[in-house]
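Handing you this structure, nothing more for now.
With one protein chain held back, the other chains of the complex are shown just where they sit.
Naming follows writing order (A, B and C), and every chain is counted from residue 1.
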């Protein structure tokens, strides 16, 4: 069973623990594989507690590094299955890696610059504290969602329990083409938003909000897309989404309240 | 006569050419020295046309580099005067520099990293075109000024002909302390605004808007200071300044209009 | 038919053109695939002239970049075969890449930092001129080979026409363990030499000499391994290999001769 923890196209979070419970409840022997590329180190993910057998992530999302390295977690059960599995392994085999690692090496040229970077990004994440990192992503994302509501637009994720905290997918109103919007935002304001993918092509755009990011950085993106929407005659009011996000960010910065007191 | 082209404390631009005209009209023999640290490469400055004898700037403003290098322009008249001048020269003498330069060297260890950087920043400035660089700074600054007006606040610079395009100094309303505001903006939102200097300490804050900068980056600063002002009960409306700047930026991006057509 | 152009373990260069001629002479329909990871952009390689159908290289060798990107050349014939081939393609398919490229995109997150770097390294290579790049690698490698001869040691590559210009594999004398040597060179002098691979483990070490490199950089490596060999009682004379390489480098720097004249 392969589950995507955070679906990048739709901004929908899956309940991985529930899937494991369902598998267990019918005593299904399948392994649970999770794609957590766009969630790991930004949203809570619990490999052992949720019974995940294989988790795949990358260097370029929550770890705030350049692309170039896959990051994989594997359960003892999955490692053991590796010995008897018959699926073709043309590109990667845990045994090659484990064998070379045991001697202090790699089976091929390792991405040293990213390994050094990973040491630094882990240090940053642990200094902030994982709970704080997750809370920060939730807070930034919730501000974006408040802006979407203020614009009168609709998220692809239909209810709060499946909201992604790393990417929001937003439907444009009927009659508008989201590809025109994202192209225009880039051409006129130099800001790159995600396009709608697959069945949502032309119907939705995406705002990514993960990694080394602050509330003020989110506000700059909201400001830009507001201008682009207004340029294209979307029925929104300039500053409305920004103000909604600002109100939320103000109310949730403990420091702001304390200092203002 | 020493003139500051762009006064960093007040956000006021001086009319250097007019000062030269006044000096010429009374046949005054004084040299005209100009501090253009915070204007050169961001606002129009004309050494020869304005009859400037000595212009002093630095690497860390319009040239978008690290601090560490003064950049000096000197007229032939000033260079010649160097031979007979009697002022003490404990730190720098044009003759030492000219002598060493003539042999391909420097009279002391040169900041090589900044010299290489300068080559790159000049390339960037000339690729954009100086007129476009100046127009960009004006446009960004004017958006900030529209925001200030929307908040009901007042600039230190009292009329458009003396507005600086690289820094805006903004009075806070009576009864508020601008140092509390800038500290709070930094503590709560991680954004650093300039404090009021000298007689304006506690009475004004400053927004710098020069260098490698876009309209959207200005909007992020406006968003941040709006939140900070609101936290401190300033009588402003969230999103109001942002919306005023957005409206101006939209109306002045040729691309925006063209694409939207 | 899969050929390694430059064999990293042995420091042996294959004659790719001769292999193609052999294939053609018996009218064999096989494609010719070439691994040119450690030769491309350091040693002469001629895709079209030698009738290569698929060439695979990487960013981290002759292109002087970080690891993280494969660089692939493909003939029209191979591209066409792609349509009817039945081999499993779990990791990469030319058609995915070509389809996404045609729209200005990638089928997955591209390693942008390496793409920007590649633009710069290609600029460096073309500024130097490929013929000069190849001649530089030959000259540096030949100096290393002269040092090996001066030490009385033997290369794995047995004759000049198969010498690699990017890596030299050197047998240690009988009774010595090359792994002890490479470990000692690293521990005592901080210089990392390649270990003997496969059947040459313990019997040979390797000196890599490719990329952004000069004759003087090669001499520093030769100096280091000389000290390490002497420390371990190899029957060599300190400075002997360095002197042999110096003599060759002196005689082949046109500039040296010209200036000295």
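Just so we're on the same page, contacts are C-beta pairs under 8 Å (C-beta built on N, C-alpha and C of every residue); 3 or more make two chains touch, one makes a residue touch a chain.
Keep in mind the model is a prediction, meaning the values are calculated, not measured.
Visitor: Given that one chain is not shown, what are the shown chains it touches?
Guide: Listed by label, the shown chains it touches are B, C.
Visitor: Which residue among B:58, B:196 or B:211 touches the omitted chain?
Guide: Candidates B:58, B:196 or B:211; residue touching the omitted chain: B:58.
Visitor: Given the full complex, what residues of chain B touch the hidden partner chain?
Guide: 58, 60, 66-69, 88, 90-91, 109-114
Visitor: Residues on chain C that touch the omitted chain in the whole complex?
Guide: 184, 187-191, 214-217, 219-220, 223-224, 226-228, 230-233, 237-240, 242-243, 246-247, 249-250, 253, 255-257, 259-260
Everything below uses one rule, namely that only the chains that are shown with their structure count from here on.
Visitor: Comparing chain centres built from Cα atoms against the global Cα centre, which chain wins on proximity?
Guide: Measuring from the global C-alpha mean, the nearest chain centre belongs to A.
Visitor: Taking each chain's centre as the mean of its CA atoms, how far is chain B from chain C in angstrom?
Guide: Those two chain centres are 51 Å apart.
Visitor: Going through chain A residue by residue, note those that touch at least 2 other chains and give them in order.
Guide: Correct list: empty.
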